[in-house]
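The block underneath contains the structure these notes are about, expressed in C-alpha cells.
Missing here: one protein chain of the complex. Every other protein chain is in place.
Note that the chains are named A, B and C in the order they appear, and that numbering of residues resets to 1 at the start of each chain.
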Amino acid sequence: MHIYERPVKFEDVDAANIVFFARFFNYGHEAMESLLGELEGGYVKLVLVRKIGMPAVHCEADFVAPLRFGDVARIEVTVPRIGHRSCTYKYDMFRQKDGTRVATLLHVCAVSDLEKLKAIPIPDDVRALLERHKR
Amino acid sequence: MHIYERPVKFEDVDAANIVFFARFFNYGHEAMESLLGELEGGYVKLVLVRKIGMPAVHCEADFVAPLRFGDVARIEVTVPRIGHRSCTYKYDMFRQKDGTRVATLLHVCAVSDLEKLKAIPIPDDVRALLERHKR
Amino acid sequence: MHIYERPVKFEDVDAANIVFFARFFNYGHEAMESLLGELEGGYVKLVLVRKIGMPAVHCEADFVAPLRFGDVARIEVTVPRIGHRSCTYKYDMFRQKDGTRVATLLHVCAVSDLEKLKAIPIPDDVRALLERHKR
Partner (left out) sequence: MHIYERPVKFEDVDAANIVFFARFFNYGHEAMESLLGELEGGYVKLVLVRKIGMPAVHCEADFVAPLRFGDVARIEVTVPRIGHRSCTYKYDMFRQKDGTRVATLLHVCAVSDLEKLKAIPIPDDVRALLERHKR
C-alpha cells in the first residue's frame, strides 16, 4: 500500500462547494504518479525516456461523502490486479482529519508504448513495483 | 436522446497529447447540463433558485479510442434508469468526423437538496424531462 | 470586434464561490480560438497542419467584479497591436445579463513555429484577420 496525501485546493470545488466529482480522478492519477515515484526516475522517466505510459481503459468511482476546501484527502493506493499488459489501481480515499471514507476508485490502465499508443507487456521493474502493492 | 457537441480545447490534452481521462467526466457533466437546458431556466435555475443539484454517487467509463486537439466529441446523452431519488445518465461519446466511438460513460446522480446535501424525490418536471430521454 | 459568449460552468468557481481568477485566462484563450475560427480551418488547422501557434509572452488582467455560476461572460475580443512577429489581444469581459464589466485582459502572443518554439513573421492571412479586429 502506498499513501498519498492531497490537500483540497481553493479552486478544486464546484458551485455546490464540494470537490467536483471528476477531480477525484485527477487525485487518483496524482496518487498513481506518487506510487510510480518508487521507480528510479518515476513516472517522468517512464514516460519521457522509456516512452511508456499508462492510459486508462476503464475507471469507476463510488462517492460516499463530500470533500471540501480545508480537507486533506488521504489516498491509499493498492494494485488488486496485474495482468500481462494491463493493471488495476485502487484508490481508497479518506478525509484525513476524521478517517471518513469519501470515495473508492478503480483505474484500469493499459501499459502502453506511447508512440504507437499500443499495449505492451509490463516491464519487469514496473511489475515488481506493482507486485509490492498487490492486495 | 440529447446531443451535445464539444470541441477538444487546446488545454484539454495531457503529456501523451490525448484528452486526459478524467476530463471525459467534465465533458459528460457539460452534456448533462446541456440536457437540463431543456428545463425552463436550465441547471442554473435548478441549482441557484430551487437549490436542487445532482451530485454523483457513482460513475464509470470505458475508454475505447483517444480524442485529440482538433477533434470534436459528439456526445449522445440518454437516461437508462430513473429511480425515486436518483437517476443514471449515459454518455455515448464519438469522434464527430468519423463516427468512431471513443468512450462510454455512466453517471449515477442523487437528486439532492444542495443545502442539506441530502437526496430528495425527483421533482415532477425533472422526471418528465428524464423520461423523454429514457432508453 | 469579435464576440464570444461563455456560460460559467458548475466547476469553474472556487471556494469563495466566484470564478477562480486564473480561469479568466482560459476564457480569454477560448475567445481567441473563437476569433481564429474566422480563418479557414480555424486555430486547429493553424496548429495541426501549419504547425503555427501563439504562445503567450505576456498577459495581464484587471478584475473589476466577480463572475458566478449562472452568469454568462460576454467577451469582446479586439487586437490593439499587431507587430511583425507578435500581436496583442484584448478581452473586455462583461456579465451578460446586466452589462457590468467584470474584467479586462491583455494577452501578448508570439506567433511561433511550434516545432522550434521560435517566433516567425505573422502569415498574411492571419495578419489580415487581425487587422479586421484592430482597434
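Operating definition for what follows: a residue touches a chain if its C-beta (ideal position, glycine included) is under 8 Å from a C-beta of that chain, and two chains touch if they have at least 3 such contacts.
Nothing here was measured: the structure is a model prediction, and the numbers come from that model.
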Touching residue (missing chain; options A:Val47, A:Ile75, A:Met93 or A:Val111): A:Val47
Residues from chain C at the interface with the omitted partner, ascending: 15-16, 18, 20-23, 25-26, 29, 47, 53, 55-63, 66, 114, 117
For chain B, residues in touch with the removed chain: 10-11, 13-17, 20, 22-23, 68-69
Touching residues on chain A - with respect to the absent chain: 7, 9-11, 26, 29-30, 33, 43-44, 47-48, 69-70
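Assume only the chains that are shown with their structure count from here on.
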Interface residue identity across copies chain B, chain C - same or different by half: same
Copy-to-copy rotation for chain A and chain B - C-alpha atoms, rounded to a multiple of 5°: 180
Chain A and chain C: spacing of chain centres that average the CA atoms, whole Å: 33
Centre-to-centre distance between chain B and chain A (centres being mean Cα positions), rounded to whole Å: 23
Shared-contact residues (touching 2 or more other chains) in chain B: 26, 29, 47
